[in-house]
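As you look at this complex, bear in mind that one protein chain is not there, while each of the others sits in place.
For clarity, chains are labelled A and B in written order, and residue numbers in each chain start from 1.
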Amino acid sequence: MNATQERRQRWRQGVEERQRSPRSLWRFAAPQQFYPLAGRLAPWFAAAAAVLAVAGLYLGFFVAPTDAQQGEVYRVIFLHVPAAWMSMFLYLVMAFWGIVGWVLNTRLSFMMAHALAPTGAIWCFIALWTGALWGRPTWGTYWVWDARLTSQLLLMFLYLGYLALTRAIEDPRRADRAGALLAIVGSINVPIIYFSVKWWNTLHQGASVSLTRAPSMATVMLVTMLIMAFAAWFYSIAVALWRVRTIILERERHTDWVAAELDRLAAKEKG
Amino acid sequence: MGAVFLAMLRREMALAWRGRTDVLLALSFFVVVVCLFPFGIGPEANQLRAIAPGVVWVTALLASLLALPRLFEHDLRDGTLEQLLLSPEPAVVWVLAKVAVHWLVTGVPVALFAPLLAGLYDLQPDVLPLLAGTLLLGTPTLTLIGAIGAALTLGVRSGAVLLALLVLPLAVPVLIFGAGAVEAALGGVSYAAHLALLGAGMLAAVALAPWACVAALRLAVQ
């Protein structure tokens, strides 16, 4: 029994050293350490996102020139393209955190993936709607089965699948890993889906105008799009950090520090 | 490893034979739905002929989805799954055996029946063998992707609906190339690339899907 107790001691010490060492980034893998860090970082990202969004929207709606063919309507691409980029990017980031969580067995990574999913789904939704809003005045129909929009639609289903699966499984450990597995399988498939849909679209002689043939870019338009993309990115980070704080509180609710934190929040609300 | 594969194959074949009425499940769904479309679309022959490859392929996809939830369900319920996961040989071996028999029981009958049903849509007879061929090439991939979904949703409430939501987007490429091959043949264009991609997809699925499946099964017994 002594030898076993010794081994247990050594195992515990190893874990604690990794988490307490002041210079190790490992300590932020503990939800308790990450919670305040996320709380401090999120407002900065939110502020940066707001500034960039204002700049981008101003440039997009007041500075960028009117397009010869499409008039004012084309300006919706300043929201559509960053939304589409974000939806794809966030899916890959979700899969990344899933892999990290699985390999390193850190639950915070899985919580981060869960926090990103709703935001990614919302960007996907925005991309689809702005695509439809652009389509109607431009070529008379709300939807065309062009390669990019169709891939976006399938990405929406992948997001919905992730959200549905992780909420349907009750055991959090299984839900985390099943979601991670799904995200990984999905990421591998995203390029395959895009390639096959592109093939399908060109074969079937789709619409004569498509979103892929965007108006030739003046520099101002390109800059605006980049600014909006960064705004969307920082917004996503801020929202994900705030959301992960809520997830941490829920998942770690059986610990002392969470109980104390919840008491503090309740007192703040009353006071 | 070979002994494990053969033993599992033998077990699953015996079970498939003893529950052989289940074969009819996927097949009858297939027949009923294919017969349903003309009532919704209209009996005009040219229209039906044009949509035939797509309708047959989509229905084959849905029929294979129907049987998937039961791939691992019984084994979970009677405790066999956890015993199988305690095998000293890699679990992918017996998973492949299970999936192979499942495909034999659901995928192959659908692929062989498809030309008959496509005949109802007056599809040109010379592409009927190609239709069966693309289904034979594509249904293993559908079964393998579906197996991952079945393992992920095993024992989860509303698992069957969730399974459909998870699997259908991932199955779209197979659908595109499978139906696309037949349509290419109808248009007089070469369909070799389609078949090659279907074949490559099947090989990739055989190589990769069982691992994902095993990971998901280990989660399901926790």
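Heads up, the rule we're going with is that a residue touches a chain if its C-beta (ideal position, glycine included) is under 8 Å from a C-beta of that chain, and two chains touch if they have at least 3 such contacts.
By our rule, contacts and distances are computed from a predicted model.
**Student:** Just to verify: the chain that's not displayed, which of "Heme ABC exporter, ATP-binding protein CcmA", "Response regulator transcription factor", "Ribulose bisphosphate carboxylase large chain" or "NADH-quinone oxidoreductase subunit N" does UniProt list as its protein name?
**Tutor:** "Heme ABC exporter, ATP-binding protein CcmA"
**Student:** Check each of B:Q47, B:S87, B:Q124 or B:S190 against the chain that is not shown and name the one that touches it.
**Tutor:** The single option touching the absent chain is B:S87.
**Student:** Since one chain isn't shown, list which residues of chain B touch it in the complete complex.
**Tutor:** Chain B touches the missing chain through residues 3-4, 6-8, 10-11, 14-15, 18-19, 74, 77-80, 82-90, 94, 221-222.
**Student:** Take the complete complex as the reference. Which residues in chain A touch the chain that isn't displayed?
**Tutor:** The list for chain A reads 1, 3-5, 7-8, 11-12, 32, 170, 173, 253-257, 259.
Here, only the chains that are shown with their structure count from here on.
**Student:** Give every residue of chain B touching chain A within the complex, in rising order.
**Tutor:** 148, 152-153, 156-159, 162, 165-166, 168-170, 172-173, 176-177, 180, 183-184, 212, 215-216, 219-220, 222
**Student:** Quick one: which bits of chain A touch chain B in the complex? Just the residue numbers, please.
**Tutor:** Interface residues on chain A, with respect to chain B: 154, 157-158, 160-161, 164-165, 168-169, 171, 173-174, 177-178, 181-182, 184-186, 189, 192-193, 195-197, 199-200, 203.
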